[in-house]
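Below is one structure; the comments refer to it alone.
Omission of a single protein chain aside, the complex is shown with its protein chains in their original locations.
As written, the chain order gives the labels A, B and C, with residue 1 at the start of each chain.
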């Protein structure tokens, strides 16, 4: 079977290789990967900027697959089922612990950019029936991250204000899920054009952070001085202080990324008097993925897809992650249905 | 000022009387009641079937009022503000305790069926700006009860299944709030006509419980055998056992009423193996009312109003609560704007 | 290897049989069972009063075992480790679902009353080092049940009042764990002698329910009319109404058993005005077992052991469960260390 292997550092070290067909264990599933989608993590690993994993490494954590064979003790799935593998396979349910976060698809564990993959039956969820293969391949990383942020972590409720930053995939899913849950969304972006696009996804208030770098003041104005209930921060760096200033007393800041820098300065006196919860989150549980699928099915939510590429054009797909007009998920069709 | 007093037992003992104009204390508000709405509790107290409160008693707990004067230490409101008094005035926030539940508008404390009422500033919430006076008068009893059931009590999330029973005001608000939060609603009713009306409010699955008295089986069928995440039970009696059977493993049954009887039989072995949460709820906090108002404003939710009556026709309004085609809140205009 | 098999109905159908030595799968552990302890569930299954499981069946869910071999992919344990198998093997962490509760050691899955047992590495916890094999064999059923009741379910805090009923193993563990957490314990029993024994375990208030059948009134008196924060109900039947009356407004009743009858009557109006949480619980997660082990290690908690029996005397051990002076766990030594 065909597999795309990262053999060194840089996208030019991605090589197609032939690998033996894997066989499922007693509780295992053999999956044919139909579509996969990329995350910045994949690009960062390829560039050698994230982690240090043994090579050759098959990248990719997000996919839609078809179950084509099962082990004799499998009870949750049958051949023909459309599933998404979970990207943090050992984190099934409940809170995470160190052991459950260690293994990740696409580094250190082999990822989904290959035609076949074996996973345990505990390491997959049933895909939403109404989504296409490309759409269902877009869920497991950014989508479940957004679900976790709003639900178990921030306990979002209808009527609350949620701030989303920029238009990366996590922010777009957060916006869609916040709207689905009856919350009000304040979206920031440095691009006017992208702000117009998030408006059509349901963002009620738009802040052009190129024009208004002190965007937290605008959040306070919109919320009558109270502040947002939830800020989903993907920027980090110097922006985290603004996220904290934008949150209401007793509010939650969920810290998911650090596009603006890996280090943030925290002003303690102000934070202490405002009784904040700053929650960081990495990895995703299967339980949260399943709950997310239920929300998708209830709300007819459709992931935003930026572009779809053939397996042969995987390098183009990776390059697309760096495009300034990127908007949504980048999908690679690995073994699409005939 | 004009006040409607319950002087004995039965609706015929309701009498209009003149009372001296009240004056607010240092932290008090003087309210002009614009509209009020009735609850079954009011009818049951009038009939002598609920509580035993000193007479004469002014009934009524739900109202929209205008602040017309304030005490010198008031900081939360100013004259002209549109507010709803809270019906459990001493329960401000957090979990309830015995002391905070004791005082209730309309028995034992004087209620809203009078032209003027003094409350402490801590005992009112700002009304949603987009609602009419009649609509805003419909929120504080059934509406906040529904909000509490779904949010602090059941921790509802998008994608979950919620069962609502019949078409009383609590069930209608529960249905609307569940939809607003991205949940899926299964509604039961003994009336085909009413089921059609709840469909237009967003109920996805309808069960005619006159035809299907074992409606819990239908809930299991709809949910692929899993059961509902949340059942909001207003029936009690023999129906509670069905609510319990309709809930999923780990699910929540919120018990709010007992229209089908005040006593319920609980089959313990089945309940124990299914790890259920059965939560009862009476009284409502101001914090929950405020959160509910935010959800109304975010979701453009409008209460369902059955009928609007003049103050002089209050007895007709009370009688309407017993009509078989009742659907929504019964409103009385006390001192409508000129 | 030697195994004790239930071949029919009644203790007289328990037979020793020889069985082939099991072999662990890739992620499996081969365990030598050192000591086991019995639960009423085992006795009820033997008598044909609980469930209907295929025969022959090896009973027993609580044990201390030594790991004597491991599969090639095992990472959590090594040979020589002292472990307790988890009695609900598929429930690892977080909230339960139907699938995770289905399999139970000792019915339908083979139990621990045999010399060797294979489990997955995900289905065991490290035993507390300070406990003897007999003590560590006493934890997994009643002990984890008590931990779950007080911690994830009732969110017990120091200073709260906890009611425990009688002196079954669940109640004794609940008492010990409540004390360890700084709570105050009110214990009921129909036996004066047993009340004196629970006093030495830390119960602060004792109620002789033979003398005071309306024991809930005594709970109210002890708590200055407020009621207990947590009632751990193992009686059910007509006693559950008393547990509900003994709880404070906003309190929690955890329903774990039904020694006084499988059906309980619930008076809804009183329950509704008091805002209660009635939580039922069956099965136990590995996460909760691990947290329980940490509490044991921190608090030097030692399980109460009623008696220790040889494997050959297993029938005597089973009979001991029905003795009126039973107090603590009944242990069977299966393959004790040399």
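Here is the rule we go by: a contact is a pair of C-beta atoms (placed from the backbone, for glycine too) under 8 Å apart; a residue touches a chain by one contact, two chains touch by 3 or more.
In this text, all values refer to a predicted model and were calculated from it rather than measured experimentally.
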**Complete:** The one of A:17, A:193 or A:275 in touch with the missing chain is A:275
**Asked** Of A:184, A:248 or A:333, which residue touches the hidden chain?
**Response** A:248
**Request:** Decide which residue listed in C:10, C:79 or C:159 touches the omitted chain of the complex.
**Result:** C:159
**Request:** State which residues belonging to chain A touch the missing partner chain.
**Result:** 95-98, 101, 226, 236-237, 240, 248-250, 255-258, 261-269, 271-283
**Item:** Residues belonging to chain C that touch the chain removed from view
**Value:** 151, 155, 157-160, 177, 180-184, 291-299
**Prompt:** If you put the missing chain back, which residues of chain B would it touch?
**Reply:** 25-26, 76, 92-95, 99, 285, 287
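Definition applied: only the chains that are shown with their structure count from here on.
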**Asked** How many angstrom between the C-alpha centroids of chain C and chain B?
**Response** 41
**Prompt:** Using the touch rule from the top of the page, what residues of chain C touch 2 or more other chains?
**Reply:** 95
